[in-house]
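Below you'll find the structure I mean.
Every protein chain but one is kept in place in this view of the complex.
To keep things simple, chains are lettered A and B as they appear, and every chain counts its residues starting from 1.
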Amino acid sequence: MTRNAEAVLIAAAATLAAIGVAMVQFAAGSWLDADVALTFIVFAFTFGVIHLAFRAWAPNANPLILPIAGFLAAIGFIEVFRIDPNLAALQRWWLAIAGISAAFVVWLLRDSGVAVLRRYRYLFLVAAVGLLLLPLLPESWPIHGAVVNGSRLWVRVTVPFADVDLSFQPGEVAKVLLTIFLASYLADRSEAMATVSRSIGPIRLPEPRHLGPVIIAAGAAFLVLMYQRDLGASLLLFALFIGMLYAATGRGVYVVSGLVAVVVAGVVAYQQFAHVRVRISAWLDPFADFTGAGYQTAQGLFAMGSGSLTGSGLGLGRPDLIPEATTDFVFAAVGEELGLAGSIAVITAYALFVTVGFGIALRCRDRFRKYLSGGLTILVGIQAFLIIAGVVRVLPITGLTTPLMSYGGSSLLASALILALLGRASHEERV
Amino acid sequence: MNDPLRRTAWTILAGFLVLAVATTWIQAVAGPDYRDDPRNPRLVASRVGRERGAIVSSDAVVAARSDPSPDTSQTFVRSYPGGADYAHTVGFVSVLFGARGLERERAGDLVSNRDATISGVLNALMGGDPRPRGLRLTIDDTLQKVALMALGDNRGAVFAVDPSTGAVLVAASTPGFDPNTLIGPDSHLAGQLLDDDPDQPLLDRSIATTYPPGSTFKVITTAAALDAGIAGPSTEYPDPGALVLPGSTATISNYDGKVCVDGTTVTLEEAFVRSCNTVFARLGMEVGAEQLVATAEAFGFNSVIPYDLEILASAIPEARSFTDDPPATAQNAIGQRDVRATPVQMALVAAAVANGGEIMIPYVVSDVFLSDGLIESSTTPIVWRRATSPASAAVLSDMMERVVVSGSGRNAAVPGVRIAGKTGTAEVTGQPPHAWFIGFGPVDAGPGEPQIALAVVVESGGSAGETATGGSVAAPIAQKIFAEFFQ
Partner (left out) sequence: MPALILNALKILFLLLLFLFLWQIAGAIRVHIGGRGSAARGKGPTELVVLRGDVTKGKRVKLRGSGHTVGRSPDADIIIDDPYASDFHARISAENGQTRVEDLGSTNGTYVNGRRITAPTGVVKGDTVQIGKTMLEVR
């Protein structure tokens, strides 16, 4: 595998996106127009720019992460285009911006390597918590929080002297920053944390002081997210903490105590928060409150059931009937129009991404790079798992974006950061 | 130190395997169940975006139309320019709330077959016309609007037909709703509001709900007596203020508890005009359960009235259930106790009297027309059944005319037109009475002369509440419709 092969696969992913858009237009009975060409150009540009950055500043970067990311982005984009062409036009801008941002990060780390991130870990921690707190800013401020779908996750910037509001979800980027912090912290402390210092009966515990900062960081993040009613992000961050702690220390006690904490937190949340109860009951029987809480889940099931094995065909289903079909439920939209075959293709692509990501982590000799690439992979893998699990009713709906596939600038930006960091980390290990 | 990382990787990959299995279950195994679930909006949605034929009133006012969507090519947007005017009859096609009314029942005509499905293509190859058809209604837009206006804020219904053809002239039910709110954005909220409204705006009170018909049922009791030869208009009956029912302590009294005329005797005609309960209770017992039920069934009770939309059957209990129960017979005979009727049924009772005892099948679609305006097919009036003999109908017609001229239905009178009618004030335990008026005009219409028969019901007396009577609340509504019709 070489950079040339990567270029070919990126071109293939861009072609897939363009073909998909063409098929949507063909199904609608309209003539193909500039959208097809524009889609190809934007995908070629987005992933081409990162590819060129890799060639220039990370020539040994793993050549598979970009094509897989391009593939997922392509399928997601086709559905976004199919549901709302205007949204897709915006998404093309987000893609281009994400590509440039990733290339910029690769350039930024060209000499220092990802190691430089390790030194500024507390800066990242503060930045992450700060970003998570942004949505709590009062409405009257020029930069203020906004409630969307009952969760206070958005930040709106009112541009002075212009009637324009810019919105973003700072939590998306915060997750990546927290991963960097954790990787850095664990790289320094994992051995100490793996060492048993005291035992309570059969439970053997590490020295508390090594755990302190991690628990404080995790706790702060959860508190903020609980306050913002973001169930999905809380669960995602929790899984990330547990996953990274375990990967770094190999101590099962973290996993066990993590699971216990999740169960306890779940029970408490179930008893304390009505919206949690509603979600759980909608999960157990979405048809009990068909027009209310179970509506989204039921619509997702109808969509996927209607899709059957090979789907309705692009542009021929009705994914627009699914609430949030361009973000949380894009998987159901794919399931409807591309059928079980399409759904399995998406799951396979995420599995391949995770395989490649962990492959990078496994080959890393440097602890920080290992934990960083491992952590970022866990982040993408768990997020994809949680949201798809919500759609197919393996878990309650958590309300997360579908990595790389969802519409949205913040989510794509976070993904771009992850691609850049994985590329750099893999490059540095093969030098 | 790679082993924990490797295990983490396998755990996540195992998670994806679980997702793949769950997805396979949903799409391949349970897929058909979800796909065919009646709540799956795709079934309706497949029709929503398609071009549908227009629906117009008899006087060419557009009730429903399809226009090319400004947003998406090749799809159409349905709109109902009349708002609530035709909401119950025309209905709607909503992704969230399904299809109702003619939009549902006549989808076969209204929906375009110009699509890419194999059946659509085959149909075109076989020479079938894929264009959507339009429907022309028998409803008169002006009359419909007058009826809705007259009902006002009350819960109630008006159903009017041409007695000689069965063509529906008015089908009004209040409160109504604007079907446009159920198909546009926020239809979710609009539908929820309508569902939660205790006044049930979605319910078509003219055909889909029954009320005790009260004294309007005396038309049927009288017809039974006339047909059986038990009594005639001049037959004399005692005139007590209250009648103790045999074998019980229950009494039936007149509306105000007083005697009807002078407390001695009263003719059947006079009792009909003044709506004396004591006389008709006695008459009912004379007629007997068998004959009463047979006549009511001849008028359409206990049958589903054939119509373009589904009509709830009006009900009278089986004869043998009250043959040996004279008090029940007496109460049923004055339209109380177990008798229940839809407004459309009572309109047909009036129409039967107007039409010499024959009931025509009611219909609301007069023509099916092609997109170029050419009429493809028209509805031919068909006799449904004979309700009573022409002689009895003529006698009833005279008696009903006197009700409007000098009796309880004076409020329905229109100067210069011979109007016939019967009022009803149906007692309901625990709430104000339902106010009824059924009638027709002109009496003895010549050949080709326009005629109208109608039923008006105002639920729970409307704004008049406990003081409401058929004569004071329902008759004035009928009067407005008659006045407009004969203008």
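One rule holds in what follows: a contact is a pair of C-beta atoms (placed from the backbone, for glycine too) under 8 Å apart; a residue touches a chain by one contact, two chains touch by 3 or more.
Being a predicted model, the structure only gives us computed values, none of them experimental.
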| item | value |
| --- | --- |
| Which of A:Val278, A:Ala341 or A:Val394 contacts the chain that the document leaves out | A:Ala341 |
| Residue of A:Asn4, A:Gln272 or A:Thr310 touching the missing chain in the full complex | A:Thr310 |
| Touch with the omitted chain, as defined above, among A:Ala7, A:Val36, A:Ile50 or A:Leu64 | A:Leu64 |
| Residue ranges of chain A at the interface with the undisplayed chain | 1, 5, 9, 12-13, 16, 19-20, 23, 26-27, 62-64, 67-68, 71, 75, 191, 310-311, 313-314, 316, 338-339, 341-342, 345, 348-349, 352, 355-356, 359, 362-363, 365, 367 |
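Throughout what follows, only the chains that are shown with their structure count from here on.
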| item | value |
| --- | --- |
| Complex contacts: residues of chain B adjacent to chain A | 1-9, 12-13, 15-16, 18-20, 22-24, 26-28, 30-35, 37, 39-42, 45-46, 72-74, 95-96, 188, 191-192 |
| Residues of chain A that touch chain B when the two form their complex | 28-30, 243, 246-250, 287, 290-291, 298-299, 301-302, 304-309, 317-318, 321, 335, 339-340, 343-344, 347-348, 350-351, 354-355, 358, 361-362, 370, 374, 377-378, 381-382, 384-385, 388-389, 392-394 |
